[in-house]
Structure formats: structure tokens, C-alpha cells
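Report on one structure; see the data block that follows.
One protein chain omitted, others in place.
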Amino acid sequence: MELGLEVDDSRRPYTVLAVKGEVDVYTAPRLREKLVELVSQGKHQIVVDLEGVDFLDSTGLGVLVGGLKRLRSHDGDLTLVCTHQRILKVFEITGLTKVFSIFGSVDQAVAE
Amino acid sequence: MELGLEVDDSRRPYTVLAVKGEVDVYTAPRLREKLVELVSQGKHQIVVDLEGVDFLDSTGLGVLVGGLKRLRSHDGDLTLVCTHQRILKVFEITGLTKVFSIFGSVDQAVAE
Amino acid sequence: MQRALVLELDVPSSPEYIAIVRLVVASVASARRALADERVDDLKLAVSEACTNAIEANRVVHPDAPVHVEIWEATDRLEVTIEDSGLGFDPDKLEFPPPITDPERLNFERGLGIPLIRTLVDNAAFIRKDTGTCVRMTVFGGPTDGDDTGAIYMDMSSFADLPPL
Partner (left out) sequence: MQRALVLELDVPSSPEYIAIVRLVVASVASARRALADERVDDLKLAVSEACTNAIEANRVVHPDAPVHVEIWEATDRLEVTIEDSGLGFDPDKLEFPPPITDPERLNFERGLGIPLIRTLVDNAAFIRKDTGTCVRMTVFGGPTDGDDTGAIYMDMSSFADLPPL
């Protein structure tokens, strides 16, 4: 039931946030807090790595959309790394694949 | 909820039965059937490898004791391979560590 | 096989229990039904959305009321119901998020739960009750072979009762 949140700052100007575990209404507040913290530290190019996420529901989507919105207002961006079909599906059904840039690896996300 | 049961006959005169998963009153009947089948095929030196077992309750113990008894009556033996503390503990509490020979690996079990 | 109640579960209206409800539903669905893993994942997500809403609904008026979960099965289907004691709502009168091409879309961080539920399960019913809301989610798919569990129940008698080898 723990959400893993690991920040990698070695890919400037990108900050990579690797999320591990299940993102639902119980764990999403921690994801939101972490994003707020990063933005407040002036990190405006955030790559959220969802490869370690086993489950993501609409609460998690809401936090990611909120983060994207906040970053865009700073001329930044929030992009995603995700290859797992079960997680991609949630973005597809909700149409959010057209809102987020989704990459197949962190390398690709920071290369663009 | 599936119980894995794999028979390795390459260690004559020993037959190694590798068990994977949870052994409880739901899955124990399959373990018992497999032991009955092996005994009926004339296999009287059976090594039950419990390294892949995540959970074992008294129903599982009962099946192993029943197998041992049946094999002893054929001048055979049923020995165990088990290193996981959580499984060993069940044998310890019930005093069955004194009834079964328990080895740290299949190699050790077939070497004795 | 008639429609039969398989399992009932009451959990507190607290977010940490949703993971347990998901776990239980997924375990029963995989054990009892011939469902692809993907369908089980869909059901899990729909259940999670319904539980999130049920908890939120309870918190407004009856924070101490549990969320009540039932799993029912019939030959061709599995049904999960999630019931709360909240004020209820009209699912046909929900505001839909604007199309994703609209820049306004980003202001909608919510409102995705019910559309997800409707998409993920074969049938979703939002039933208004006197005491709250019951969301019934149905997935079709036959029982697994292990359906008649009575048959494989081990009579606990010893090996001695088996026919001689």
C-alpha cells in the first residue's frame, strides 16, 4: 500500500519522478504533494515514469492532469513514460493520450 | 490459487516433487493425489521440494505425514527440502521437524 | 446456476480499504470465472472508481457508515455491487468534461470515474435507494472448471482410507 516516489535530478533540465505501486485515492495525495514540491523548487520539466505502477485510477489521472496544468502555466511540461498496456488503456479510454506526451522510456522522454 | 506440482525423475532412485504456491485445504487434495499417484507408480523415495511454497497449513502437514506413513510402509521415505523460515516454523511448532528429514537443497536431499 | 451471493464485505469509508476491495474482487473473479486477465483488470478499475465515489458520498453524511460490497454470480456472469449511504445522484445529469481538444479540458481533473465504469464493464447500473446508492457492475464470462468446489473438497480423513495402492 506504499507508493514509491523517487526523484532523479541528473537529467537536467528534466526532473524524472519514478512512481511505484498503486495510485488511487489513498496514495494519490502523496503523488500530488511530491509534484507540488517539485514545482515549488522551480522544476518545470517533469517526466513522470509510470513503469513501476501496477494500478492507476481516475484519482491518479486527476493528479497528473492537475500537475500538467500547473506546469504549463509556468511554460513547463509534464510528460509520461508508460509501456504497460493496462495503464495505457486508462489514458486511452479517457482521451488523455491526446493531452499527455507519452514515451516508451525515460531516455526517449528526455531526448525530445 | 493454483498449486504447482512438478515431478523430476532424473535423480533415481529419488523422485523429486517440487511444490509451488499455497498449500491449504483447497489445494492439498491435489498434492495428496500426486503423492498417491507417485507411490502407485512404485516411487518409494520421494523428495518434496517446498522451496516454492508461500504458505502451508495443517492440512498440508497432514498430507505430508500421510505420505510419509504410506512410504514407510513400503520401506520408502519422504524427505523435505525447505529453507524458508516461515514454512520451517510450522514444522517446528508441531514437532514435525523430528518426524521428517528436512534438507537445505535438493542436492543434499538426494546425496544422503 | 441461479444468481447466487458469493461474498459480502463491509469496509470503512476510508481510502485505504479500496485496495482490499480491489484485491478481493480480483481474487474472486480470477478464481471463479473464465475471464482474461485484462477483463479482471477492467473490473478492478471499475470497482475502484465506484468505491472512491461511495466513500466520498458516505463522508458527507455518514462518515461512520461502511461501504457494502457484494459479489454475485450466475452461470454467465459475475456481478459486483458497491453500496453507500450517501445522498445519491442522477447519473444521467452529470456534466461531461469538454472534448479533449478544448483547452478548457485541463480544468477537468474529475468526472472521469463514471465514464470509466461505463466503459470497463459489460453493464453498469446506478440504483437510487432510500438509503443511498448501489452501483451494480456486471461482467460476462463462464465459470471456471473449479466451479463445483464441493467435488474437490478433501474429506479430511487420512491416507488410510484410500484404496490400497
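Order of writing sets the labels: A, B and C. Residues in every chain begin at 1.
The rule is simple: contacts are C-beta pairs under 8 Å (C-beta built on N, C-alpha and C of every residue); 3 or more make two chains touch, one makes a residue touch a chain.
Remember, it's a predicted structure, so these values are computed and weren't measured experimentally.
Those residues of subunit C that touch the chain absent from the view are 6-12, 14-17, 19-20, 23-24, 27-28, 31, 56, 59, 66, 107, 109-110, 146, 149-150, 152-154, 156, 158-160. In the full complex, subunit B touches the hidden chain at residues 1, 22, 24-26, 55, 57-59, 61-63, 65-66, 68-69, 72, 85-86, 90, 93-96, 98-99.
We adopt the following convention: only the chains that are shown with their structure count from here on.
Two chains share more touching C-beta pairs than any other pair, namely A-C.
Farthest chain from subunit C (centres taken as the mean of C-alpha atoms): B. For the pair subunit A and subunit C, the distance between mean C-alpha positions equals 27 Å. Subunit B and subunit C have centres, each the mean of its CA atoms, that are 38 Å apart. Touching of two or more other chains is recorded for no residue of subunit B.
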